[in-house]
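Here the complex is missing a single protein chain, while all its other protein chains stay put.
Every chain is named by a letter (A and B) in the order it is written, and numbering of its residues begins at 1.
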Amino acid sequence: MSVTTAPPPKASMREFIRKGKPPTEDYRELLFELEAKGELEVQRVPEPYVKVETKYGRKKKIPLEQTWHHKSCGQCGHIPGYSTAIFWLNRKLGYEYHDPRDQTSCTAWNYYASSTSNSGAQAAVAVRNFAQAKLDGFFPMIHCGTSYGHYKEVREEILHHPKLRDQVRKIMDRLKMPFVFPEEIVHYSEWVHVVRKEIAEKQVLDFSGITATVHPACHYHKLVVEDAIYDRELYDGQRTAIVTALVEALDAKAADYSTWHDCCGFGFRHILVSRDFSRSFATVRKIERMKEEADPDVTLTHDTGCVTTLDKSQFSTQAHGRNVGIPVMSDAQFAALAMGAHPYKVCQLHWHGVDMKPLMEKMGIDHEKAWQEFEEVASRLKDNGTEFMTWEDADA
Amino acid sequence: MPNLPVLVIGGGPAGLEAARGIVDLGYNCILVDKADFLGGNPIFADYSAITPDMRNAEEAMDEMIAKVMVNPLVDIRLNTTVAASEGDAPHINVTLKNGKGEETVDVGSVVVATGFQHFDPGKETQMYGYYEFDDVITLVDVERMLKGGNFIQPSTGEKPKQVCFIQCVGSRDRQIGNFWCSKVCCGVATKEAIEIRHLLPDCRVFVFYIDMRMYGFWEDELYWKAQEEYKVNFIRGIVTEITKRGDTVVVKGEDTTMGRPMEIPMDVVILSIGIEPSEGTKEMAKIFHIPLESHGFIETIGGALNTVETKVSGIFAVGATTGPADLEDSISTGGSAAMKACAFIRKAELQTV
Partner (left out) sequence: MSIYKDAKYQDVPYEEKQKLFQEVKDDMRWDSVMYGCYECGICVAACPSARFYDFSPRVFAQVMGREDIDTFYELLNDSVWDCSQCFSCTRCPRQNNPGAIITIMREVAVNHGLSSAKKALQAYSRIIYKIMSTGTQVAPDMLQPDFFPDWGPDVKNVSENLDVWRRAIPPETMHTTELAWDVSEKTRLELYMIWKLTGNLEMIENIDEGIFMILEEVMEELLEEHGYDIDDFENVLED
């Protein structure tokens, strides 16, 4: 009658199969309902798109091209290789995109730092950007994790508060722009995720000796959990697969560490004016743990704030004898390097804090030659006061 | 002798008590179970000792099963499920299905005793890593080990030095959608904690909880006993993540008494998974058109004053089909339903006379 009193099966023998309905409402249904009532316009994800599985098993559409690149303040401001790498990947894979001047910041960095704004302003800023994208004929692709998380928050507020919708409508009327909301809020790292095999096909560097630790952004997978990509093959579908899937596709090793779930310590306001918190937290809880437990060659993340915090926290703490010194970059820069992108002309690694040279050597990149090539272009630009580096220069 | 039998669906503790009650009253009973054994979850999941009596579970169930097997009025159908039903009580035409085919029977009333299933920790909002780490196990895994008289760290096979229980996994949670308290896990975890301390006197045992639900005599017989005699450590604060540092799993939570975050390495982490309506319960609700209440369990009418009658005339539901239930609840409702199911048939017969 009784079966066996053996010890429990090992984790590798346990398989998670999600049963039952998702515990959340489907925001797409609510969006379409509002559209049917004439309250707003839903911008559909254009074809071609790829469907990926998200946390509760629902499928999310990720467009491959015709994307409106919603840029990030921090990336464009002080990590320019991050944005450049994203554009470069699109260009190399042959996907058409638009890089708008008619774009404002999502302003969420400021909102989370200082609360010198309100739901109405934040929603209006979001909808204005979305309306502009639709008018330009492209589908928004969000570069920053903060923007992505914030726009998910805005979506929830718009879906559940008719008063807010009225306010936004009044504002859009004054701006003479339509009230548009995209069917999906898509983060660029989700695009990288769905094209990772194409990236791997064009890979020219050997990453098999590279160990990377992954840091998932809080605003990607914690703030409104529904949208994040999960994969049964990775972490048994229990942790988000984003970035880790890319690392594996590029044949590098994704090493785990005990503070994987922890925030990086960005703090929005703290990183600018209370940096003791950010750098202490990033050093003690993230970098030192990664070094002790995984000793990675690089740590990868997919958000502006995370790259900033993890990268910029290591210099001063090194002076205090802490165990730091892991290069930090985004998944886009990592993928671009794999495909042979120039480390300085495209990935702009000279804007990063932690020394990248040992990593580049391990990747097989002649960084001295590369820096010479960059300096050549730079000196040309110095002499001719109006010239810029072109995409052709970057690939030469 | 009345002709129409009572159909009891499910041979767990509640179903067995109902069946025994029905035949003791002199009525016929058809007892159906989908497994090839009687006893339900305590046998299926290899429970070691029942809560709070500490009595051997298999022995206790054998006693209940024997009482039913010995009585010729009980028609036991193992490996059988209910496939369909037609008509209203007291003349319900039920289709039973087993390996050999289908058969229809005429019954006067029905007792649904299809019990519960355990919550799958993969659906939990907190990151517990049940599918990633060998040393994260559940209450059910522990029962199985304790029944065999041992308790080991799954990854090494060695005796653990430090283990913990995490309460309320899959219960009391708006995000997952299981709003209820599963009622038994605090008692079961404490019982298991006592058993582990008994087996391994050098092993420290922690219980991370939100509230210890210790009803009635469980308070001193389990909770005080665990703390005072067995030195089980109860820490108020639930765990948000389990990660791995080297070879050891680490739990991360807040020690709310001390008001600060804590991170503690553990040899074994035991998830106190809660109760959910079983697939069988949901199936029977569909087949007999029994409405469910807001949490997804079978709805009973009359609230606290009527714990076994459903909205469908002649159909009764017992044990964990109507909500979280402990062993005492299952036995009590089993008995109550036996009485009502028989009374229902008797009233119907008296009317036709």
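The definition used in the following text is that a contact is a pair of C-beta atoms (placed from the backbone, for glycine too) under 8 Å apart; a residue touches a chain by one contact, two chains touch by 3 or more.
These numbers come from a predicted model, not from an experiment.
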In the full complex, displayed partners of the excluded chain:
A, B
Options A:52, A:192 or A:218, residue touching the unrepresented chain
A:218
Out of A:54, A:67, A:105 or A:258, which residue would touch the omitted chain in the full complex?
A:105
Even though one chain is not shown, chain A touches it at residues 71-78, 80, 83-84, 87-88, 99-105, 107, 109-121, 124-125, 128, 132, 149, 156-157, 160-161, 163-164, 167, 170-171, 174-175, 177, 218-219, 222-223, 225, 261-263, 265-270, 272-273, 275, 277, 279-281, 285, 312, 314-316, 345-346, 348, 350-353, 374, 377-378, 381-382, 387-391, 393-394
With the missing chain put back, which residues of chain B would touch it? List them for me.
125-126, 168, 172-176, 210-211, 236-241, 252-256, 259-262
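We take it that only the chains that are shown with their structure count from here on.
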Chain B partner contacts - residues on chain A that touch it in the complex
1-8, 10-11, 14-16, 18-20, 23, 225, 235-239, 256-261, 293
The answer for chain B against chain A in the complex is residues 37, 39, 43-44, 46, 58, 120, 122-123, 125, 127, 129-134, 136-138, 141, 144-145, 147-149, 152, 154-155, 157, 175-177, 240-241, 243-246, 250, 252
